[in-house]
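What you see is the complex with one protein chain gone and the rest in place.
Right after this comes chain A.
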């Protein structure tokens, strides 16, 4: 039973997760202006059809807007703005306050990318180099995320893999599920100890 639609592979989680572009924190809005007819907009149309879902999946907090047939030539526009940095305040509160104010200034810069005549793969690569996080940064982030979830730690199911060592195969299970062999029970051992003392 095949999936419905023209290229239904676009609607699979695997395809969405394979998106390469993860924007830097400063990117807030992405705007794509393209035309529905014309050979020069072909790359832009393919970019919108194939790559926009991937980009939005990887960047859920970036607003992406599409505009059709507004200008003769297609282009991409990115609106940047610095993000707030939360600081911990201490005794030197006035200085910190000023620092926070300085950091909170967003300039509202814009980046314009001309995509006339370009292929959708070229556009994707270009966007990745100018505004995407590099592979190294992504790897470092993935590593940091892995370090947070250490399988050696035990605790509530919500935060950790396992709650108790008894859940691991090959370890002694909880007596609530499987009764312990007689030799391991406390009262048998106490009885043995008492018998050996006498």
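The rule we apply is simple: a contact is a pair of C-beta atoms (placed from the backbone, for glycine too) under 8 Å apart; a residue touches a chain by one contact, two chains touch by 3 or more; residues count from 1.
One rule holds in what follows: contacts and distances are computed from a predicted model.
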Task: Chain not displayed: protein name in its UniProt record ("Signal peptidase complex subunit 3", "Septin", "superoxide dismutase" or "Small ribosomal subunit protein uS17m") - done: "Small ribosomal subunit protein uS17m"
Open item on the list: Suppose we count only contacts with the excluded chain; which residues of chain A make the list?
Closed with: 4-5, 10-13, 16, 28-29, 31, 35, 37-38, 52-53, 56-57, 60-61, 63-65, 67, 69-73, 75, 77, 79, 81, 83-84, 89, 91, 93, 96-97, 100, 104, 106, 108, 112, 114
